[in-house]
Structures are given as structure tokens and as C-alpha cells.
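So the structure is just underneath, and the comments pick up after that.
A single protein chain has been removed from this complex, and every other one stays in its place.
Take a look at chain A:
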């Protein structure tokens, strides 16, 4: 039987660890285990990079202590099991914000480092790892390494984006970003095709810290790539409402017997969302919570995909052929009647990623969910991989549960160099899968 307490966010594949232990004391070594270990933070990775079928999971949420915070410089030192949500609760009232945030605040600092996560400000801020001043890495042989861009720089580069495979990250020092208040100035406008998206993005990137687009993944032909473009900045403090007290978010109550996202709902809802407003552009002020974390507003939203779960696919293709590649990807998805409501386009910047295995690189990234319909879904994703490989792009391991070893090794040419840093006492379902037929 699968272990639902330690599933991944996509609830695919089913997995059962042989043992589960907890790290609660950062001064202690990695817990002893009979099988290879893997850090398990808050379980928000979509695929199998946070799973260790037949191995040992080390829960890291017990490492949730702050160590120091300097409100003058915004430098935060904390244990690796601290959630980004907990950092926001501490820092926002003192005028500081995460330097980079993914689309959920319910990830641990260790998870953010291990996946070198990115956000809507990638074009200016790069990845999360760029803002990590130092991290502490505990190896299963008892070694404890302090790593930064200067100190043990090779270990730092291997651990940032290293999928938890180089050891247990127990502590990190992070540089936060100054804000004047919790509100955002958000500019939203409709666009009718991919070219317009690319133009809007190029125009917005200079004077907007955050840019991202929702796209209608059911649109075809001349409408392919249409959607809503959102550009935003933190709002200056003037005339702000007080920070609203957050109530507990409602939860999606149960796993539906079939996916709520299916052929009957997909196209009408995407079309409806594209036409949701008469106006094609407007500007408003939003609190940072709904702006950055709309999905955190519904706990367990992944249950809506039914008992077979879902697969997320996020790829990046280089600028050169981005228009053609993204068009082909979207055409294939629309033709298959696959996809979901939350399809995202974003242009990555040129800020270099600090990790050997970091996913973000210059180009255009597309991310979307696929309800798991079995073989047709996997065949479609393999076909998408064909497009991404031909374009010389990459697919995000944090969201993957199925890419072939060959695809992985092409997407991440540093894999061989990286594998020399993998802790022999650490493994994951993902790593075993993509290394299966590698020499």
C-alpha cells in the first residue's frame, strides 16, 4: 500500500518508504538508517524527486527554528525545515520579503534550495539559490560542510538545485528583499497570441519586478498562446490599508472519484477565463498573499484531480526558436484535449543560475498540469519532451515523475559531474529512475 502521508503533490507515483525518521536537532548527524535516506520537507514537489520508494525519508519540518534575523540588513539565518510562509510571517511586518518565491509559500527553505526554485521575478532576481549566502550540509558519513560561493564553492553549486542528493541541508543564511508594505501594484491585460505575449514581456521586464502570464491551453490556430499578462511591483507604503488578518484557508474536502479537470470542463472553463472580463486591461492593488499564492487559498487542491493524481510539466526552451517551440507544444496539448486551467508562460532572464543542476536558463518557460489519464498522458508528455529536446531546452525535475533518463541527461549535461557529489547514503525515486540506464 502507498503511504499517503508522504506522497508528492501530484499524488503520482505511489510510493512507500521502508522507514520514516525525523530530524529535529540540527547539531546531530543525519539519522542512522538501514536504507538510503532522502530529506522530505513539506511534500510540495510534484513528482518523485521528494519520494524514496523502499528507502528512508528524513522529515525535516522539525528543523524549523530561526537562528538570527537582522532587520537592518534583511539577512536571515534559519534551519532548513522553516517554511517560506513562516519567513513571510516574520519578515513582512518588519519590511522584508522573500528575494524569490515560487507559487506556493508552503515549501521549506531546504526544498527551495534543493530545487533552486524561481518565481515571477526571475528576469531580475534569478533563482532562490542566488540569495543563499551560506548553507550547512550534513553528509551521511558525519561530515558537516559550510558552503557558499566562496567556501566549498563546488559543494554549494552541487547542492543548490541538487534535489537533496548531496546530503541533508540543515541550515541556510538568506538575503531578503526590502519592501515598504504588503501590497502589490498589479497591471493585467489580455493578449491574443504568443507574439503579443513575447512583446508584452519584453516591454514589461525593464520596469516590472514580477511578470507572468496565464495562457489558454485549449486555444488553437491563430489564437494559440492567448491569455492574460500580469506585471507587478511592490507598492510604495503610501495610503495602505492595514494588513488583513488571514483566516484559515478552506480545504478541498475529499479526493473526487474522477478528475474534476476533464474533457467536459477543460475547454469551457479556459474559454470562460479568457473572456472573464469585458475590459481587456486594468490596474489594481492586491495583497501579496492572493497575488503570489492564489492556490494556497484552497488547501489540498490537488485532490480535485481524482485518485490517479496529476502530472505537472514545466519546460524551458531557448529564446532562438521559442516562438515555434512553444507554439508546437501548445498545439500538441490542445490537439490532445489535455492540460488544465492553470497554464503559465514566463520569460526567464539571463541571470545565471548558481547550481550545477538548476533548471532555470535563458528562454521561455511553460508550465501546466495534466490529469493522469494513464498511457495517453504519458505518450503526450514524451512527445512534448521530443519538442523540448529538439529545441535544446530542459524540463524541471521538481515537477517531473516520468521523463526518460536520456531526456534528463540531455537537459542536464552536468549530471555526470554532479553525480560525483551525490552522497552514497542518499537516494530518491527520481534519481534511481533517471540514472537507471546511465553508465
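Here are a few things to note about the model shown:
Just so we're on the same page, a residue touches a chain if its C-beta (ideal position, glycine included) is under 8 Å from a C-beta of that chain, and two chains touch if they have at least 3 such contacts; residues count from 1.
Everything that follows uses one rule, which is that contacts and distances are computed from a predicted model.
When the unshown chain is looked up in UniProt, the name that turns up among "Short-chain dehydrogenase", "(Fe-S)-binding protein", "Oligopeptide transport system permease protein" or "ABC transporter" is "Short-chain dehydrogenase". Taking the complete complex into account, A:90 is the one of A:90, A:260, A:383 or A:435 that touches the chain left out.
Across the entire complex, the residue among A:24, A:196 or A:327 in touch with the chain not shown is A:24.
Within the complete assembly, residues 22, 24-27, 62, 65-69, 79, 90 of chain A touch the chain that is not shown.
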